[in-house]
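First up is the structure itself, then whatever we jot down about it.
All protein chains but one are shown in place.
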Amino acid sequence: MKPKKLGVWLIGALGSVSSAVILGTLALKHGLTGTTGMITATEPFEKLDLVPAEAIEFGGCDIREGSLRESIHGITQEIGGNIPADLRDLDAHLVGIEGNFVPGSARNCGDAIECLMPGVPRGDASLREEIARVIGQFDWFRKNKALDDVVVVNLASTEPPVGITSCHKNIDALEKCLDENREDSVRASTIYAYSAIESGCAYINFTPSNGALFPAMIQFAERKGVPVMGNDGKTGETLVKSALAPMFQCRNLEILSWEGFNILGNLDGRVLNCLENKESKLKTKDGVLSQLLGYDIHSRVEINYVPSLSNQKIAWDFIHFRGFLDAKMSLQFIWQGFDSLLAAPLVLDLVRLAELAMRRGEAGLMPHLACYFKAPLGVNEHRLYEQYRMLMNYVTERRPSAVQ
Amino acid sequence: MKPKKLGVWLIGALGSVSSAVILGTLALKHGLTGTTGMITATEPFEKLDLVPAEAIEFGGCDIREGSLRESIHGITQEIGGNIPADLRDLDAHLVGIEGNFVPGSARNCGDAIECLMPGVPRGDASLREEIARVIGQFDWFRKNKALDDVVVVNLASTEPPVGITSCHKNIDALEKCLDENREDSVRASTIYAYSAIESGCAYINFTPSNGALFPAMIQFAERKGVPVMGNDGKTGETLVKSALAPMFQCRNLEILSWEGFNILGNLDGRVLNCLENKESKLKTKDGVLSQLLGYDIHSRVEINYVPSLSNQKIAWDFIHFRGFLDAKMSLQFIWQGFDSLLAAPLVLDLVRLAELAMRRGEAGLMPHLACYFKAPLGVNEHRLYEQYRMLMNYVTERRPSAVQ
Amino acid sequence: MKPKKLGVWLIGALGSVSSAVILGTLALKHGLTGTTGMITATEPFEKLDLVPAEAIEFGGCDIREGSLRESIHGITQEIGGNIPADLRDLDAHLVGIEGNFVPGSARNCGDAIECLMPGVPRGDASLREEIARVIGQFDWFRKNKALDDVVVVNLASTEPPVGITSCHKNIDALEKCLDENREDSVRASTIYAYSAIESGCAYINFTPSNGALFPAMIQFAERKGVPVMGNDGKTGETLVKSALAPMFQCRNLEILSWEGFNILGNLDGRVLNCLENKESKLKTKDGVLSQLLGYDIHSRVEINYVPSLSNQKIAWDFIHFRGFLDAKMSLQFIWQGFDSLLAAPLVLDLVRLAELAMRRGEAGLMPHLACYFKAPLGVNEHRLYEQYRMLMNYVTERRPSAVQ
Partner (left out) sequence: MKPKKLGVWLIGALGSVSSAVILGTLALKHGLTGTTGMITATEPFEKLDLVPAEAIEFGGCDIREGSLRESIHGITQEIGGNIPADLRDLDAHLVGIEGNFVPGSARNCGDAIECLMPGVPRGDASLREEIARVIGQFDWFRKNKALDDVVVVNLASTEPPVGITSCHKNIDALEKCLDENREDSVRASTIYAYSAIESGCAYINFTPSNGALFPAMIQFAERKGVPVMGNDGKTGETLVKSALAPMFQCRNLEILSWEGFNILGNLDGRVLNCLENKESKLKTKDGVLSQLLGYDIHSRVEINYVPSLSNQKIAWDFIHFRGFLDAKMSLQFIWQGFDSLLAAPLVLDLVRLAELAMRRGEAGLMPHLACYFKAPLGVNEHRLYEQYRMLMNYVTERRPSAVQ
């Protein structure tokens, strides 16, 4: 039997998360690194026949011009000595992958993104024309690489939030709005999600952008038999939040305030530096706590752009809580991580589990993937360990049915 | 029906945890404070008919001379404005409680304790004589206060570890060693635990001292039908550890090092400042991580005495971990808490749940209380949320049987 | 010879800094506390015959209604056990001081202040009428208490910045603008500063509000022979900055970024929570670093209001710097202080040194007081230790001339 070939289409293919995903996959293929950070590499997933690194082909799009090699060299520099020297000589492979990249769409994505990329063509094509163009790219990728399946992953910079209107409520309304070329209800992420589902590609929204997986789009995915999931990968500060906040509940300690302050230095930071785009991010970060705790607390999350940090993200969180006899106490934490290296293995996990869902014929939301997201669609559970249990249950229970 | 009266006998009755337990209980009785910090005050425990604050009578012993009032005034000063002014006028009640206190035993408890309390009589009574004396104290407390039951809680300063010998293996060997007055195998905590069980009192070891609940003593408790549990209340840094460490497992991130540095300022600190006694503490704190993670990591816990902190305890933990592509990242946390105010509600919880166990006729270890302890006896699970689930399961499953 | 009596008029007399100043002075008078935190209590100041606590009478104004006693009890609660019990019974003295308080002006002070105090009369008096009213208050205070001199200290909440116009350039222009009732160029702080100088009272601007000591006002002070100084007391995060930043210079290490994040819980925080008023604060805080270092760095200061912190202020600063071989390293600090207790002894210092300047006939700015301010008027030196040296030089050199 011919081994399976899986295409992974990266929206934002020149960004740092994409670079880390590609670099990591190449390193795994060549036996140059291990699987640390990938949940699907742990024991419970062993019998699921998940797609191996060898089977993955990358394609993608980006609104920037630029070189994948440069982006990847940037990452290897930051990680420093931890990257095996051999990895620095993967240029031939990278050139091959770059051949699968096409220009992206920044349609209606806010001033920040457009001002970062002054040369990006705004495009005067209609929405339907743009969708057709994107579907054409997916088809080309699939045929050209002889792929069995394709997973589309949104790793682009955060868009400003789109106001939810009647266009987003059900699939018929959405189709009508697309026909009417209703620009104001659509973002680039809408076009990509629609095109992916139409083409039968699984779709993962790793960003907080709300223009992709609104109710109408989820309904569309259900109809087309395509699995989708989002929003916003849970990589750093929010991960710690969802692990720590339940501790206070387990001790009946009352959280009074939870202040978070993030600084980061890569392109994401530059985009978030624009207030309009930051709004999307703060929404998904902020909602977690009150949903976790079940009561309202004073909580704010700030994100500032600090260029000297490059790909590093540092978060300081101050948690003020009340204990017995009303005594006030505090817990602070400082998180120092490489954002794209935290995200990349999760992206690989999601790709592998989305392929499994496609293989199994599962359509619509994948709630068992809640632990990967800051704002998991269709899931109210925000406690990390409960979310992790949901994933373990999925893995265990489905094992028999996968055998049939 | 006459309402139940429960006696609580505090070993180390003048210490800061005991003071916080007594102050808190009085405050609850008078409606001056809430139940924040008590797990047993949350919804799942409502139908268990746990003993209310009103039903509790305190007695206890301490090797120090001193005044409960002074100790409690010290605590109210530290908590500051959070203590209602009325609480400061509870002297009449405190005088009543002090009437139930008797001199304690520091038998074989290390130079630190003996040098802190120079006037403490060493006592030349035999072990059997001392046990008889302590049993007499329990009997007197029970009769004098017309108590239905008594729970004994060890809140004394940490003792130096006792070497585990054949004396500690089974109850017959222990009885023989007591008969032979084998001083070297016995600590004050041994005498109290033995006496409590002999008297039919539930026994809780909230300290790391290993002289109380070794195998022979647990066997003794089983035979006598008395519930017991320990060791070492999980109040601060270790609590956070047991909530955070599983996060790294849920993400397949490899912990490289976990360094903890604690500073604290109360009597516990002074005793721990003595290297010999610190050994007990570090043992229970240190074991948690490797048991949590299932692999060996570089980990050290330091505890230093800093008098200016008074009742505050501050911990800095540095967690170094390895992620995807071998990148090194870190998480640090700083915990600032009032140790005795974190411990007190847990002690009240344990007292209430020990009473429930006595009522239900449960004997020996209470593994469902694992979440309260750094080194829970008979339990290999160190993850906080799993331990919490064990407690919830106990609460839920037993509810029907309690009704019968 | 009759001992000197000095009046201290506090603008914002019910605020937390004023409360701490008054409480501290009473405590000093009654021998209940020491002089920790007062620079003028150290050896070099001994021979200057500075006004003692006993000689100080307090008066003041506030736009809020409220009780000094309540405000002070709030502070003693927060400090907790560190306040001697006796201090809690100073009510008789406080009632006396409250008798010297009059309603304040919030003229043109921004929506934040007016929305905090909804009942504050806006006042339709002309600027000249309001000045006359305030001068009347100063005269009444001076006569009623038989004071030798009066120092006016601005401790009110931060106003929104006033745009500097031709009105602020010289005294003649200012007089004309006052005559023409040019509301838009005037804040409450302008009225108080003008009135103080007109009345011959020294004036200290402990706030960042720029409506008080602009060039025209300083010129006015010089003409009237009155000493003045500002702006913005250097109490916490900026104090640490001005001590730490020179370290990097002394080592030729290049600061790349300096991010500061402040959280605080008192009224100041609530006012700063309003973006318009925060602008004033961030300006004085932010300017310090680039002036200290002599080159531009990426630096931002955030201030958030966290009610549960009450009078505490917590700052996290992240300093990213570049060393040899371009290696990037970092220094972080976390400051946890009671803002008003840090400010109060500085206010007492400033009052005493302003009185000395008046006695010596010094007029206009007092640059030797630079170490007390975030944005010291007329001084380019921001390094703490150089500013301290300026104060020491003043103290030493003037000693002989004071004898003449």
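Each chain carries a letter (A, B and C) given by its place in the written order, and its residues are counted from 1.
Criterion: a residue touches a chain if its C-beta (ideal position, glycine included) is under 8 Å from a C-beta of that chain, and two chains touch if they have at least 3 such contacts.
The shown structure was predicted, so the numbers you read here are calculated from the model rather than taken from an experiment.
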Touching residue (missing chain; options B:Ala55, B:Ile164 or B:Ile263): B:Ile263
Touching residue (missing chain; options B:Lys169, B:Arg182 or B:Lys328): B:Lys328
Touching residue (missing chain; options C:Phe101, C:Phe141 or C:Phe338): C:Phe338
Interface with the unshown chain - residue positions in chain C: 20, 23-24, 27, 33-39, 41-42, 79, 82-83, 239-240, 243-244, 246-247, 250-254, 322-338, 341-342, 344-345, 371, 383-385, 388
Positions on chain B where the hidden chain makes contact: 256-257, 259, 261, 263, 298, 300, 302, 304, 306-309, 314, 316, 318, 320, 322, 328, 332, 334
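Keep in mind that, in the parts below, only the chains that are shown with their structure count from here on.
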Label of the chain whose CA centroid is most distant from the centroid of chain B: C
Chain A and chain B, separation of their C-alpha mean positions in angstrom: 45
Centroid distance [mean C-alpha coordinates] between chain C and chain A, Å: 49
Residue numbers of chain C (touch at least two other chains): 334
